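Every protein chain but one is kept in place in this view of the complex.
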Amino acid sequence: MINPFKPEIAVITEVFKETSDTTTYTFRFKDEETRETWSFEPGQFNMITVFGIGEAPISISSAPSDTGFVQHTVRHVGNVTNALAKKKPGDVVGIRGAYGTGWPFHQLYGRNVLIVAGGIGLAPLRPVIREVMRQRDRFKEVEVLYGARTPGDMLFVREFPEWSEYVKLRLTVDTVPPGVKWDHKVGVVTTLFSEMSSQPSNTVVLTCGPEIMMKFVVRGLLHMGFSPDRIYVSMERRMHCGVGKCGRCQIGPRFTCKDGPVFAYEELAALPEEVLGGVGR
Amino acid sequence: MAVTRTSSVPDMVVLSGELWQELLKLVTAQYKVIGPVRRGSEHVFAPVKDPRDIDMAYVTTILPPKKVFHQPFQVLFSFDTEEGTLAEEESGEEKVLWGIHPCDMHAIAILDKVYGIEYPDPYYLRNRENTIIVAKNCTEVGENCFCLSMGTGPALRSGYDLLLTDLGGRYLVEVGTEKGRKLLSGLELVPAPRVVLVEKEKRLSQARQKFKKRMITQGIQELLEENFRHPIWEELMRECLACGSCTMVCPTCFCYNVVDKIDLDLKTGKRQREWDSCMLLEYAQVALGQNFRRDRDARIKQRIYHKLLYYEPQFGTLGCVGCGRCIGACVKRIDITDVVSRLAESVESDR
Amino acid sequence: MSTKLKVSVYKLSSCAGCQLEFLNLEPVLLDLVGAIEFSYFPMARRRYEPGPYDIGFVEGAVTCGEEIERLKKARQECRILVALGSCACYGGLPSIKNWTPERVIVSRVYENSSLIHSIKAYGIDEYVQVDAYLKGCPVNKDELVEFIKGTLLGIRPRLRPHSVCVECKLNEYECISVIKREPCMGPVTTAGCGALCPSRGKACDGCRGPANDANAESLARTFSEYGLHRSDIVRRFRKFAGLTQEFSRGADAV
Partner (left out) sequence: MTTGDIKVDYLARVEGEGALDIRVKDGEIVDLKLRIFEPPRFFQGFLVGRKYDEVPGIVSRICGICPVSHQITAIQALEDAFGVRPSLQTKRLRKLLALSQWIQSHTLHIYMLALPDFLGYESILAMAQDHMDAVKRALKLKRLGNDLTVLLGGREVHPVTAVINGFTSLPPVEELRAIQRRLEDALDDAVETVRLCASLEVPDFSWDAEHVALRSEEGYAVNEGRLVSTKGLDIPAWEYRSHIKEKQVPHSNALHSYIVGRGSFLVGPLARVNLNADRLSPRAKEAMKASGVRFPSFNPFHSALARAIELVHAIEESIRIIDDLDELVPEDSGYSIKPGQGFAITEAPRGALYHSYKVNDQGLIEAADIVSPTAHNVNNMEEDLRRFVPRVLDLPHDEATLKCEMVVRNYDPCISCSVHFLKLNIVRE
């Protein structure tokens, strides 16, 4: 019997510090067969093990067409993620996955795409952006709205110039520390709505970020006439198995790990438990 | 093509006095048996060495027999922090789970779905497959039992390897599977006449008369969906101790936590999972302190809604089997059937 | 060798039982001293090395001014300061006296009370910032080891934050409250002791202080239903952790 709880061993091949508290890791599976057959969809996540510390669900931030390696972008906030911060190229971790629903990638073909991300929420959307760049003709207008706390907290900035050749990239930050140069917007991510070009018709929305952010994003977009059945959100819940067994991630009858993390907004809105916006309650 | 003696065992036998004792002796001698034994004034499922320790008259146990399959603590594998080498724990021996009640059998059927679908759970399934289940119909009813309302008792129709019914000093034994038949193979047995089924039915219908507790199941889904905001939840929030007992004892609860237990050399260790509970504050807390169910009422609702509303779309069945353990374990006597009745009453009086 | 964690153990007003738990770790003691250095531990060593230390374990409640000074010094010389046991966490048993005027308490023990300079007993976080709490009277040895391992690894160790009931159930102990209708503090007390008292047929005494989300008011109402007098209920909550908000609410509930 396959044991879904036993991670594959992977070696860190590259460590790139995105910001003061976030790092992008490149991993290579030790087992050659796994390396060749392993596949995933944008928006899925892996359970990453630091042996002796524990496991944490982390979105895959590389694209399916990036073969031979897999990348994760990790914000160091707790035990596992801080332990990762101490890892160097050559160190081993455990990886199992890929788990969960991805973004409805094939539904995006022939449509406009609006991506709204906050903070670390850009990580699971990076694979979408990278695929869009590689198959640009299959999509109509693609616009990315991205907000972070400060300019220094923006992820993937070294890739922005290239991204901008393919998609409309609009940036905002909550605050600009004194002495920092910033040519973009200041304010929460929804302040970008006033300047964005995306229109409700034929547009699919993908959003990921803090739950409170997604609440206001969804509320704003619905108000502007975007269709609730074409808004997709990626949810965060505590998880310990990734495969619908440990129960920790349930939202109503849904398991965030296997029915999500990407949900159609409509599906969540129908649940009795107040979800988007029920922050802390 | 050896013809085993097993095939000569009839499908239905009646065992009394000596034969019954002989069966117990035979089974406990040949297998690791886990059966109901006394612990103070309660009962637990525990390994039985001496058949006299089995108490067939038990009403319920502190923990349900699910603990044999989904263990409170389960080592998943051991590791080496530098190499990452993974050694899996060895599988256990064949055992017999003796005397479980219909409600618990139904609960196991639910867990079979939880652990059997999509990514089958090897630890659960290994324990499950290694176990022969001897179930026992209930001819007596406990004060908290309401399986009758849930359609999960007092009689069992399927799922067992052997099924026992107490006919008063004699046991009707029905064979459910070949695994079960094997247990009877060492005895000289004659088939029971079909009339004992009449006797069995009589005893079970007597039992049905004895239920004091009842759960309203009709329209329960709508009832809950419409009353997510209801004063009763605030009242329960004031009462509930959030101690977690109700969920720890529930036969259908499956939540767990995973922890790495590292040795003092900081090089080797084990990954282990252990039961957890949605009633506990830290359960839904994530890094940086955010908690998706900080308030007690949110957690109480999660438990009750999960049992009575969410299992259905998840696993095609209600998540409560009416064993009554959560009622019995609650220091505050919070009663799931009472909560539903009161919701129904308040809706009734609103009309 | 030089990479060993430097550990110090301080004693304030206490019974020394918590620090004795280090020496009660016989089976792993030699491994432990392979990983950490008891740089300052008067109970076990005559010699001591000066700070700074990586971890400082402070045992005992603060009950006099001089202890406040020593505590502040301890805070300065330790990277991680740990409240070792319920006295250091909450004031512990010595805090029972806080509800009686100091003068009355002193005169019950000493004839010449003018010589005694005692103040109300508090946990150490009344005076300094505390990085971790190891609860219990005494602390649990397994938790102590888990904590040290966690510190060696640089992580937050997992200490059970929930009620004693969870461990009671995990081990299938007969419920003292439901079965015997005895007033058990388990539902509001932090686990980590393995439900020791219920395992030995005894109601939990609440020695580990309030659990996560402890609903002491509700438990106090149940105690009252069990026939406890108001003063009995107050005594139960004002024992090991009477100064905590949660247990104060229990004491005031009925």
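A, B and C label the chains in the order they appear, each numbered from 1.
Quick note on the criterion: a residue touches a chain if its C-beta (ideal position, glycine included) is under 8 Å from a C-beta of that chain, and two chains touch if they have at least 3 such contacts.
Just so we're clear, the structure is a prediction, and the values are computed from it rather than from any experiment.
Peer 1: What are the shown chains in contact with the chain that isn't displayed?
Peer 2: Hidden chain, whole complex, touched shown chains: C.
Peer 1: Can you tell me which of C:Ile55, C:Leu93, C:Val130 or C:Leu170 touches the chain that was removed from the display?
Peer 2: Once the missing chain is taken into account, the touching residue is C:Leu93.
Peer 1: In the whole complex, not just what's shown, which of C:Ile105, C:Val178 or C:Val254 touches the removed chain?
Peer 2: C:Ile105
Peer 1: When the complex is taken as a whole, what residues of chain C touch the one chain not shown?
Peer 2: 11, 13-21, 23-24, 26-27, 29-30, 33, 38, 42-48, 61, 63-64, 66-67, 92-94, 96-97, 100, 104-106, 108-110, 112, 115-118, 121, 137-138, 196-197, 199-202, 205, 232, 235, 239
We take it that only the chains that are shown with their structure count from here on.
Peer 1: Looking only at C-beta pairs in contact, point me to the busier pair out of A-B and A-C.
Peer 2: Most C-beta pairs in contact, of the two: A-B.
Peer 1: Central chain, going by Cα centroids?
Peer 2: B
Peer 1: Suppose each chain is reduced to the average of its Cα coordinates; what separation in Å results between chain B and chain C?
Peer 2: Using C-alpha averages as centres, the distance is 37 Å.
Peer 1: What is the distance in Å between the mean C-alpha positions of chain A and chain B?
Peer 2: Those two chain centres are 39 Å apart.
Peer 1: Report the inter-chain centroid distance for chain A and chain C in whole angstrom, where each centroid is the mean of the CA atoms.
Peer 2: 43
Peer 1: At least two partner chains per residue is the criterion; list those residues in chain C.
Peer 2: Residues 153 of chain C each touch two or more of the other chains.
Peer 1: Of all the residues in chain B, which ones touch at least 2 other chains?
Peer 2: Correct list: 259, 262, 266.
Peer 1: Which chain C residues qualify as touching chain B in the complex?
Peer 2: So the residues of chain C touching chain B come out as 28, 31-32, 35, 145, 149, 152-153, 158, 161-163, 165-166, 168-170, 172-175, 177-179, 184, 186-188, 201, 211-215, 217-219, 222.
Peer 1: Which positions of chain A touch chain C when the two form their complex?
Peer 2: 52-53, 78-79, 82-83, 86
Peer 1: List the residues on chain B that touch chain C in their complex, please.
Peer 2: Against chain C, chain B makes touches at 39-42, 44, 62-63, 72-73, 238-245, 248-249, 259, 262, 264-266, 274-275, 277, 280-282, 296, 328-332.
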